[in-house]
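Apart from one protein chain that is not included, each protein chain of the complex appears where it belongs.
The chains carry the letters A and B, assigned in the order they are written, with residues numbered from 1 in each.
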Amino acid sequence: MSLLELRNIYKIYGELKALDNVSIHVDKGEWVAIMGPSGSGKSTMMNIIGCMDKPSKGEVLLDGIDISKESSKKLTDIRRDKIGLIFQQFHMVNYLTAVENVMVSQYYHSMPDEAEALEALDRVGLKSRAKHLPSQLSGGEQQRVCVARALINHPELILADEPTGNLDEANENIVLDLFAQLHKEGTTLIVVTHDPEVAEAAQRTIVLEHGRVAREIINEHFGEK
Amino acid sequence: MSNKRSFPVFQVIILLLSVFLTVSVRTFFGACVHDDGTFSTCHWAGEAVFGSGIVLSVLALLSCIFPQSGIRAGLALSSLVLSLGTAFIPGNLISLCMMSSMRCQSIMKPAVMVTSVLLAVFSLIAFLGAFKRLKAEV
Partner (left out) sequence: MTPRQLPLRNLKRKPARTAGLLLLVLFLAFSLFAGTVISMSLQRGLGSLEARLGADIIVVPSSAKSKVDLDGIFLQGTTGYFYMDAGYVDKLQAISGVEQLSPQLFLASLRASCCTIPVQVIGIDQATDFSIQPWITKSYSKALGDLDVVVGCKVNADIGESIKIYGENCKVVARLDATGTGLDTAIYCSMDSLRHLLESARALGHDLKISGDPAQVISAVYIRVGDGYDIQKVVDDINLHVRKVQAVRTKSMLTGIADSLSGVSRSVRLLILVIWILCIVILLIAFGMLIHERKKEFAVLRVLGMSRAMLARMMLSESFLLSLMGSILGTALAALLVLPFSTLIEGLLNLPFLLPDTPALLGIALFTVLACLVIGPLSSAFAAFRLSRVDPAAILKEGA
């Protein structure tokens, strides 16, 4: 059953076609990587899937709803309810502690619950650093807080934009292990990356070039690592 | 969370205010001066404030030197009480000159009052801060 379907998507900035007739679909529970060099349209696609941007043409079906037609207020609601976002630059609220960053996300979704937020931090191995400010955390720790923040509301889709782009190898492995766990629990994962190693962790890789889907690679060794 | 050995902001403010009180009451905020060499009671009110200003300054200096929360809480409490007492010296405990327009009434008394009240406020803040830390340490 498909969770996300893009049908003939175009995103046009003046002369530039950032996305040029792209169609993909992602099943529920699937772990998909989107790869491509810079300028291939990865980020544009990520913004459209993440309800932060709308396509110029085409349909985007998320859980059966066509989000390309919704108002921006509605998009905020959909993003909040269905999607957990992870960014390359972490994007923590810098005056809030780790646990508070997680709780902010809870609040906009439902009700803040410190115990639950601490549990989420425990999952990413950071319970002991819950009261630290972002400035007191390493890059890897910050990204793990962001993973906790993304999964706190049990989203159907976790959308990660270059999640390991600013991390060393040790932290990259921790984050990928977390993704693997989430995948096992049935969460759908879309990871945008230009790193082949990160893409190899996924079940399937969609390669974008010049705004088009160049090819799709099924990872036959998935789960062996 | 925050650095425990941080700069003692309030202690330093209290020290500055205490020194200011001590110096000003003998100089630019001083009591009336009579050219015939006699002293009015307002002069002695000024001297009393000067004395308690010295004590306040020493208390503040000590609390800048000792980082222990317990000592700081105690010192802040004493300077709170003493500064409130000082506010009452000119005019209430020791009477001043006859006319409100005279120097001791129009300058010294309000200056001592304002400085003492500020001192009391900052002492209270310093006490609450030290007390909170003391409780956290126990």
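Rule of thumb we're sticking to: a residue touches a chain if its C-beta (ideal position, glycine included) is under 8 Å from a C-beta of that chain, and two chains touch if they have at least 3 such contacts.
These figures come from a predicted structure and were not determined experimentally.
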item	value
Displayed chains contacted by the hidden chain, counting the whole assembly	A, B
Hidden-chain contact residue, picked from the options A:2, A:21, A:76 or A:173	A:76
Of A:17, A:91 or A:212, the one touching the omitted chain in the full complex	A:91
Chain not shown: contacting residue from B:23, B:58, B:77 or B:107	B:107
Chain B, residues in touch with the chain not shown (by the definition above)	34, 38-42, 95-102, 105-107, 109-111, 113-114, 117-118
Touch residues of chain A, complete complex, unshown partner	43, 47, 50, 52-53, 73, 76-77, 79-80, 85, 87-89, 91-96, 99-100, 103-105, 107-109, 112, 114, 133, 149, 161-162
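Operating definition for what follows: only the chains that are shown with their structure count from here on.
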item	value
Euclidean distance of C-alpha centroids - chain A vs chain B, Å	60
